[in-house]
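See below for the structure under consideration.
Every protein chain of the complex appears in place save one, which is left out.
Going by the order they are written in, the chains are A and B; count residues from 1 in each one.
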Amino acid sequence: MIDAARRLVCSVLSLQSPVLLFLLLLAGCAPQRKADLVIINGTEPETLDPAIMTGQPEGRLAIALFEGLTANDPKTSSAIPGVAERWDISPDGKTYTFHLRRCQWSNGDPITARDFVWSWQRTLSPKTASEYAYQLFYVNNAEEFNSGKLTDFSQVGVRAPNDHTLVVELHDPTPFFLDLCAFPTLSPIHRGCFERWGDDWIKAGKLVSNGPFVLDSWRINDKIRLRRNPNYWNTANVRLEVVDVLPVGSAATALNLYLTGDADIIWDKGLIPSYLLDELRKRPDCHTFGYLGSYFYRFNCTRKPFDDPRVRRALTLAVDRERIVTRITKGGEKPATHLTPPGIPGYESPPGLGHDPEKARAELAAAGFPDGKGFPRFKILYNASGGGAASVNEQVAVEIKDMWQKTLGIQCDLVNQEWKVYLNSMSNLDYDVCRASWIGDYNDPNTFMDMFVTGGGNNRTGWSHKRYDELIRAAGRELDVANRWKIFQEAEALLCREESPILPIYFYVGINFFDGAKWEGIYPNVLDVHPIHAIRRKNGRMEEWKDGPRSSQSFPAFQSSSLPIFHFLP
Amino acid sequence: MTAYIAKRLFFMVPLLLVISLIAFLLLRLAPGGPFDKERKMPPAIEANIRAKYHLDWPLWRQYAGYVGDLCRGDLGLSLTYKNWTINEVVAQTLPVSMALGWLAFWISLGIGIPLGVYAAARQSQLGDYGATVLALLGISVPSFVIGPIFVLVFAVKLGLFPVALWDTVLHAILPCSVLSAYFIAKIMRITREGMIGALQQEFITAARAKGLSERTVLAKHALKVGLLPVVSYLGPMLADLFTGSFVVESIFQVPGIGTFFVNGMSNRDTTMVLGLVLVYAVLLLLLNLIVDIAYHFLDRRIKLHE
Partner (left out) sequence: MSKSPAQMAWQRFRRNRAAVLSGVFLLFLVAGAVIVPTVKRDALEAISDAQFHPPNAQYLFGTDVHGRDLFARVFYGTRISLVVGVVAAVVSLAIGVVWGAVAGYKGGRTDSIMMRFVDVLYALPYLLFVIVLITTLDELLNKTLGSWGMPGLAAQSRILLLFGGLGAVSWLTMSRIVRGQILSLKAQTFVEASRAQGASTAHIIARHLLPNTWGIVIVYLTLTIPSVMLMESFLSFLGLGIRPPQASLGSLIADGKNAINPIKIYWWLIVFPGSTMALTLLALNFLGDGLRDALDPRTKK
């Protein structure tokens, strides 16, 4: 009987032998070079086109492949010279004259100011449908061009009087304009490459870029391989030859890859499991730092009873943020009582409404709901599908629901919607209270504060206040730094102490995992921007990196063969 | 036979159209669009994006356009992965999923069938109970629990295999094992059922009466009949293999097609979902056709034999 089974297995396996043979043959083929650095970057990038990308993982790849007029300083993330080696700013702050250095694209073509004009035209073109085109709206007539009202780009405030000079005219003095120039949306694009290949232009083998790295290969959802760009003007200071950027979907997998040495860095917060943070933060290779992001709840100010500021203040005062950051998020987040995260140099937010149960009850009583009697049952909306980083939203909501019940005596229900549905509901003001977050685009309070102007697309609370609008507009025109900070402080006090259309909960922390003894060049900064070209191995030749904790396995032949055999199997 | 095959292939076309139409309508019904983002887009830009992907056309026209492209073999552009066409995505990811599934398929048969035969031969004795419990564990513990356990034990603690990714043969072993666990169990149970049923047939008693050894009885006579239910399960098994691979691909970061389907759904990436649904449907219908033909041949051989 066992014989019969054996014979059966043999006959089944014999069908396998051609398959197995094929696999073994391929496995022994020429190995692909092992990368100098392997980074877990986040999810698969939706695009590498800097003009249309919107996500953080994409942004990190963009600053490796492209370089704008300015670049981000690896230490402070503030603007340093990029393609532009120096610039002049007019006294009224509205005209910038950039002097470009003599440098090249990755195919040897010289970079000229006309490349920037053409690239910005493409970004602003309605056909490109760039979601971040509004970053360029500070430029004269840019918004009109983008909405189609203006069709002649020569009227937009950017021109190239000669090959190496770029003049930009803004309609308001925008103090953070230089930071914006480092933003991927404002990157230059090689016109010839784009016109030749169309939508395919950012694929490996076709892409012509001007950053520290070029795109060596891009296997979707598998690996993006970057190679040092020898035509980059600063390539002498780039110490990495080959960098692999991995898209990983699950935090557990990311952690496992890191712990076994298959990855050197994890720098996407969403890929770090919050339930393990208590333990993980004790490790020396866990680097946490303040991050320019806010987690808060929105109140739907068009619905009763949330149209009453007393109700909103009561709900805000009843939340114990300490408990949430110690028990749920565990990343060392700072509890937030105001909107703008700390870390913007020179700016200090006024304190908002803290945790004060007595005052909360008093406010609620003043609003007509003593001890919560008569308060309608409402819903907290959040997105939490698919486990992962979003499960924190559910946990926070559970805690807050409990706090409101115990402190104020009011009841609510939790509604979990899928991401797209949740975005839809939030946009349509189809919620009572909803979870929200905002990441700053640049190092200035404006990126947070201008969300809540009347009718602003990112307001999504239905809140409107004339004084607030005035203050934000005034800040946009103010040249004096100290005055500007005062204006923002007044606006923030109005937003967070008096009106409270939002409930600030905590400020994000950036978390990076890497071995500080092996790698240098990764610095904590509030924008969580870590240009890859600044990273280097500490005191060691590049060849030595291969014998990390697990890379010299007992099956060297297989290990080094990273030929993608299964990608081509019929 | 040729006529049968031709007929089956012919009827695939309207079937695929119906499937794609249903999927298309359901996706358009779903709230939330592919371009909803955390930051609100200015209306002018939103209008432009929608125009680019023909989302401003009436529904029937969108669908007709889609089918027209389909006839030219063009599955369209992904709405989420903006520089990839669905054809490119399928070309890169489908071979991976197929390799994963193919290996798991044969591992499941290679282990499940002998186990089932063994259990049937030892029916109601300890060997049978033992094998049955093992098999039932395989179908009672979900693969997203088995997966992390395997990873923790074999990859992290024992260091025998890589924890994730898909580069070499070594990377394939854990994902395939996790995927096969469920199917080994199912195949074992079906084989056992089939063999028990076969062993009770009259021709078996006759063979035994003739004095043939137990081995010959099992291998030469009972096996052919006993394996028929397995062959008829192969069709749904392939379907289940495809779906089971979502979980495995997620745990092991295998660049397969399942991740794109699930993400496509949550991103409302209509072209992606439609394209993948069609790819799945075509594959499965073809594979089922092959299985049905195989079943037909096996069945005839048995009938001839008797």
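Everything that follows uses one rule, which is that contacts are C-beta pairs under 8 Å (C-beta built on N, C-alpha and C of every residue); 3 or more make two chains touch, one makes a residue touch a chain.
Remember, predicted model here, so these are calculated numbers, not experimental data.
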| item | value |
| --- | --- |
| Residue of B:Leu9, B:Val67, B:Ile149 or B:Ala206 in touch with the missing chain, whole complex considered | B:Ile149 |
| Contact residue for the chain not shown (choose from A:Glu195, A:Glu348 or A:Asp413) | A:Asp413 |
| In chain A, positions touching the absent partner | 252, 255-256, 259, 273, 275-276, 278-280, 327-328, 384-387, 391, 394-395, 398-399, 402, 413-414, 416-418, 421 |
| Absent-chain interface as seen on chain B, which is shown | 15, 19, 23, 26-27, 29-31, 123-124, 129, 133, 136-137, 139-142, 144-145, 148-149, 151-152, 156-157, 196-197, 199-200, 235-236, 238-240, 242-243, 246-247, 261-262, 265-266, 273, 277, 280-281, 284-285, 287-288 |
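Basically, only the chains that are shown with their structure count from here on.
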| item | value |
| --- | --- |
| Residue ranges of chain B touching chain A (in the complex, touch as defined) | 30-34, 36-42, 44-45, 48-49, 52, 77, 80-84, 88-89, 92-93, 95-96, 98-100, 102, 106, 109-110, 113-114, 117-118, 121, 148, 151, 155-156, 159, 162-170, 172, 214-215, 218-219, 223, 250-253, 255, 259-260, 266-268 |
| Residue ranges of chain A in contact with chain B within the complex | 1-9, 12-13, 15-16, 19, 23-24, 27, 44, 46-49, 52, 54, 126-131, 133-134, 146-148, 199-203, 219-222, 246-250, 252-253, 256-257, 259-260, 262, 385-386, 418-424, 427, 437-438, 457-458, 460, 550, 553, 555, 558-559, 561-562, 564-570 |
